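These notes are about the structure you will find just below.
Of the protein chains in this complex, one is absent; all others appear in place.
Our next item is chain A:
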Amino acid sequence: MPRGSKPRQVFQVARSFRKLPLTTKDINKGFYKGTGTGSMGRHTKFGGYVIDWQKVRTYVVPPSLDSFKLSPFVTRKVEPTRGEYSGFAKGPKSPEMYLERWKEQNGLD
């Protein structure tokens, strides 16, 4: 397709459109936008709302967070290391390595 022809312009418009958030006009019915928060219960047929405590978010913060020493950053003086997974086919995901470590270090439960 030569440059500056119409289909290319259409494609550019489509690309910029794709970056915009979806609205109900852009998509077929049944589209629920929401706020990304999820539900905390269900609506009743009388217009009320019943909170389902199984759905309500619970944030578990570790108790000893104040004495925790690690930070979100690692000093740049430490080079990122490569792991040694030579004996295992799936690398760090291999179940054999997992079992081996379990037997070595715990082996109880």
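The criterion applied here is as follows: contacts are C-beta pairs under 8 Å (C-beta built on N, C-alpha and C of every residue); 3 or more make two chains touch, one makes a residue touch a chain; residues count from 1.
Everything that follows uses one rule, which is that contacts and distances are computed from a predicted model.
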| item | value |
| --- | --- |
| Name per UniProt, for the chain absent here [options: "Large ribosomal subunit protein uL29m", "Geranylgeranyl transferase type-2 subunit alpha", "Protein farnesyltransferase subunit beta" or "Mitochondrial import inner membrane translocase subunit"] | "Large ribosomal subunit protein uL29m" |
| Among A:R18, A:R57 or A:R82, residue touching the chain not depicted | A:R82 |
| Chain A residues that touch the omitted chain in the full complex | 60-62, 64-65, 68, 70-76, 80-83, 92-99, 101-103, 105-109 |
